[in-house]
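Apart from one protein chain that is not included, each protein chain of the complex appears where it belongs.
Lettered A and B in written order, each chain numbered from 1.
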Amino acid sequence: MGLYEFSQGRRFLVRVPRGEELVAYIDRLVNEQGIAQGFISGIGAVAEATIGFYDQKTRDYHERELTGGLEIVSLLGNISRREGRCHAHLHVGLADHSGAMYGGHLGRAVVFLTELVVVEFTGRELERVPDEATGLVCWR
Amino acid sequence: MGLYEFSQGRRFLVRVPRGEELVAYIDRLVNEQGIAQGFISGIGAVAEATIGFYDQKTRDYHERELTGGLEIVSLLGNISRREGRCHAHLHVGLADHSGAMYGGHLGRAVVFLTELVVVEFTGRELERVPDEATGLVCWR
Partner (left out) sequence: MGLYEFSQGRRFLVRVPRGEELVAYIDRLVNEQGIAQGFISGIGAVAEATIGFYDQKTRDYHERELTGGLEIVSLLGNISRREGRCHAHLHVGLADHSGAMYGGHLGRAVVFLTELVVVEFTGRELERVPDEATGLVCWR
């Protein structure tokens, strides 16, 4: 089984300020703090976002841009190593003014207000490497 | 960075009984148990719910009422202090009988069955205060 056990690291609540690009902000956060493995969850709102859908046959991403202000209903992901850096893999569910939801891989988003829960796992490293079965970059 | 580090507190699984109003129940739970900071996640079903969308321009909430029984696909949030009390901020994704999803800020919901995971963070306080950049009440 692809099962990786860790020790408990630190735990944080994080407020991401208005105007920040969320994916770049989280990348900076995990690398500055040296959070190499862990769990991320978040809620809040964004001004706009780009979500991705990975086509399992053609093996490329389709992106969709959403604008007009959106609630972050669910931000969920994990942290591991990728090309020597700390890397967060994030999926997001967003709602528009009617409550209708859109979701996928989080490509980028401009924050209105975002509140994160970050839990660090330590004690061993977990690295992403290219994976032939999916065309993605996965835990070995 | 708006980064707040905590020590590890208690952890709970919680069953919310049928008929309870979910937001009031969680408010009672965190205040009775003195859970001042932490993470909440949940799944289950509700009889009805009110979800909110915050208009980033006009700075007021639009609410939508949903009825007819809904699955709680994702309940995610955090706990911090607000006006001296323990306060949970919760976003929810709900599905109707067709699987179609609706989401936003959780205003209220009448529980059919809800199962929560609550993880407490301790060691420092985190207080919400009015925030001019968003018109919301945010971690300072």
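Please note the rule applied: a contact is a pair of C-beta atoms (placed from the backbone, for glycine too) under 8 Å apart; a residue touches a chain by one contact, two chains touch by 3 or more.
As the structure is a computational prediction, the values presented were derived from the model and not from experiment.
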Residue touching the undisplayed chain, where the options are B:Tyr54, B:Phe112 or B:Trp139: B:Phe112
Chain not shown, touching residues in chain B: 8, 10-18, 29, 32-33, 41-45, 47, 69, 71-76, 93-101, 112-113, 115, 117, 119
Absent chain, residues of chain A that touch it: 1-6, 8, 37, 39, 41, 51, 53-57, 62, 64, 66, 74, 76-78, 80, 89-93, 101-105, 121, 126, 131, 133-134, 136, 138-139
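Heads up, the rule we're going with is that only the chains that are shown with their structure count from here on.
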Separation of chain A from chain B, taking each centre as the mean of its C-alpha atoms, in whole Å: 20
